[in-house]
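Complex shown without one protein chain; remaining protein chains in place.
Which chain is which? They are A and B, in the order written, and residues in each are numbered from 1.
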Amino acid sequence: MFKKPFFRSGHKEKSSQQHFEVEGQRLSSDVQVNIQSIIQSFVNTGDLGQRKIDHVGTLMYLDSLVDQDKIEKSVIKGLTLSDHFLSDSQTVDNLDDVITKLLNGFSILLRDDFQKAYFFNTGGFTSRAVQEPSSEHIIRGSHEGFIENLSTNIQLVRRLVKNEKLVVKYMEFGERSNSKVAIIYIDDLINNEILVELEYRLSYSKVGYIQSPGYLLEFIEDESFSPFPQMLSTERPDRVAANLMEGRFALISEGSPIALVAPINFFAFFQSPDDYNSRFYIGSFLTLVRLMSLYIAMVLPALYIAVVSFHYEVVPYEFMLTLKGTLEYVPIPPIVEAIGMAIILELLSEAATRLPSPIAQTIGVVGGLVIGSAIVEANLVSNSMVIVIALTAIASYTIPVSEMSTTIRLLGFPASMAASLFGFIGIAFYVTLLLIHLCKLESFGQPYFSPIAPLKLEENKDTFFRFPIWTMKNRPSTTEVKDVRKMGNPRGWKKHE
Amino acid sequence: MKKTTILLIICLLILTGCWDQDQLKDTRLAVGVGYDDYGNGELYQTTDIRVPKLDSSATGRPAVTSVIMHSTGATPRQSRMNLEKEVAGNYAPNKVLVYILGEELAKKDIYPIFDVLYRYPRNSLSAKIVVANGRAEDLLSLKVVEEKLVSDALLKIIESAENDTFIPRVSIQSVCPIIFNEGQDFGLPKIGKSDNDALKITGLALFNGKKYTGIDLGEDEASILLILNNEESKMARFNLKVNPEEKRKILQYVTVHAFPKKHDLKIKLSNNQQISAEVKIKLKVHVAAYPKDNLSSKKELQTLTKKINEELTRKAEHVISETQRANCDYLGIGKRVQAYYPKTWAKLDWNQTYPTIKITPKIQTQIIETGIIK
Partner (left out) sequence: MNEKSITLNQLFFVIVQAQIGISLLSIPFKAHKYAKGNAWISVIIAGLIVQIFVLIIWMLMKRHKGKTILEISQTVLGKYIGNLVNFSYLLYGVLVMSNVVILYADIIERWILETTPKTVMIFLIIATGIHLGKQNLRVIARFFTIVNVLVFLLFVLSFFAFSNNLSFTNLLPISQSSFTDMFKGSTQVTSALLGFEILLFIFPFVLGQEKQMLKKMTSAIATVVIIYLYFAVLTLATFSQKEIAIVPEPVLYMLKGLNFRVVERIDMIFLSYWIIPMTTSFVVYLYIASSAAGKMFHKGKRKYPVWYLSILVFGIAYFFSDAIQIQTFNHYTAVISLIFIFGIPLFLLLLSIIFKNRGIRA
């Protein structure tokens, strides 16, 4: 039992040592030796292309990563037609860099008696077109979303923030995958301590392979066991840009359309770009509705359970009779009803997510009509419980960030449990514990539950209501930005009329 | 390790848990409770219980019906315990809509009956409380009144009467402070069976301390009393006999809707320690029906106002003499004496004093509307 990991860790050490020896190996002056060592490094992979060009040298590239057209049109044409072509090209001089270049879709030109290698950008990646992210639909506002290509993603952000202080820092993670990750921030806004903290935390992220930014997120977030997401993951460039402007940073990695934004606070998960594109009454109303739905999604089933199994005297007489009527012939206790229905709901939504959309609609019909009505007619679950769970589901789906919405639904389970044990008291204890947890939670050293705890009244203009944009003249203080002032007096013209 | 402990604790809680669970579906809801005293020292309890109808399952919402059960015991709690033995399910009196006291029972100290309601936290303090004209059992035994189950019907009748200022808004909770207050008494609605086998509010039963005095006020009189005590809801309606000289009865009357405007109760202590009180009421009045005449001229309005004032003040005087006869300090004059003249209060026996003091009511009205015709 215990030997295996021991052995494995030993093995790992060994291999990383080998890796280290290869590093820094300089190119030799013999072309054949260089070619052989490259081929060896790639372990005779089939897609390593070679092309001998007369009088010049050997061109090497990875078939799968390059665009043949580019090689023909720019490299070979240039080499054969222009004399200055080579002298204008860049070079690298060690094997490790050569490999990195090859892996990034560059072509390498090796020459006799020349200890360096030329490289040309011939990368030809196919990537999806920029389209609206399906998980973050909005009605009014930009419909652009990130894609799997890092440079496109950065381009999308830069187009929104045309500022020379926007800094992109590339880092590579994964000793075996060399995944490229970009840290984006605005230098004259972000607090240096946050950056230092980020880099310190990232310095520990030494793994073989970073499959998705989710890996990094789990490595660097503050509290791993907290149910709440401590970094905002979004596919929307406008959201990233807005957050950068408030002194936050974003992490985008190659191959994933997700940007991670931190330090974030709780209420950011309940805001949508929609809010800022519509009138402030509408924005406020919707924000309020979403925060209400937070409460509904978390404690409505629990409240219902507490009412029907502990404190039915809190509902008025007529309403209670109705409740009693629906419950009368249901054989199972409310907590089992609630958890059962909630699990059915999760099953339906999970099934609908995985299936192609035409079949997913069938799931809707099966779930909504068949299960919903049949289960009530069979007296397995009461009518009122079906309503409660349906409301819960709808409420949770109004939360704009799907991660948070699932979290909230998940948090409903212990709430129901507590309610079935102690009624209202149980719910209250549970809410207390959650509140304490939220007060304690920090995202990169910044309080997560701000601006409620610590309470900053003047910053609550965007928490429960969205005040008119021109009233929010300062950036939130929780990120401790260098430049607090956000705008002057955009409605100053009013005075001069 | 930490997680295992937490899990263990959670398991422990769940497995042993739910001490206080009281499933709604297992309850037998008592909605109307009547208490009678048949003179044998036992308390006779009549309970209106809501149960689902036998063959109404699988409809999603079973129909409910009412079952009337009887039980006896020395105390309300004991008779309840006796009842619990019979009831199939958990007997639940925490949603009782209305408590009915039999007339004979009410004439004794009523607080002992309510003690359990005040003491036990799950009881509903907002339940209505009425005195039956006769026996409480007879009212509840009607079972269905106007196609409504009896307790529901009773509640509706009480609520609509409250809105029309026929009876005060009384609940278990609101009675409690008055029961304990020496300087104030209360009245409870009195309800009896009508000729149509329906329920009817017959008036206001006046209490002295914790006992029913046996003296009732009629509906009109009760309204006046409520107005004198500044207790009216939105408005009160009166039929006033302003023209007794007319031969046809229909022409003698005016119907007015009165709205409160000003209420003023003043206590005076004369030099020889005589207490007197003056209640000044100002009302805004809409004339709803005046079959005799039209009211186009200012003069006619003034005469009518004067007549209304006289009639109302006369009625008020009568009402106050009734309360004094019953020794029911409904207006809380004693309370005020206690607050403003504590030394005098200490020397007084208020029960002896109240019937003897002089209370002058003065009701002034102002006609502000005569409907859509003059």
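Some notes on this structure:
In this text, contacts are C-beta pairs under 8 Å (C-beta built on N, C-alpha and C of every residue); 3 or more make two chains touch, one makes a residue touch a chain.
Since the structure is predicted, the reported quantities are computational estimates derived from the model, not experimental observations.
For the chain that does not appear, the touching partners among the shown chains are A, B. Residue B:338 is the one among B:27, B:338 or B:353 that touches the chain not shown. Screening B:176, B:235 or B:288 against the full complex identifies B:176 as the residue touching the chain left out. Considering A:260, A:427 or A:481, the position touching the chain not shown turns out to be A:427 (whole complex).
For chain B, the list of residues touching the undisplayed chain reads 13, 19-20, 121, 124-126, 171, 173-174, 176-181, 184, 231, 332, 335-336, 338-340, 342. In the full complex, chain A contacts the hidden chain through residues 311, 313-316, 319, 422-425, 427-429, 431-433, 435-437, 439-440, 447, 449, 452-455.
Here is the rule we use: only the chains that are shown with their structure count from here on.
On chain A, the positions that touch chain B within their shared complex are 307-310, 312-313, 317, 320-330, 333-334, 376-377, 379, 383, 417, 420-423. Across the complex, chain A is touched by residues 13-14, 17-18, 20-25, 27, 29, 31, 50, 52, 57-58, 60-62, 64, 92, 94-95, 97, 122, 124 of chain B.
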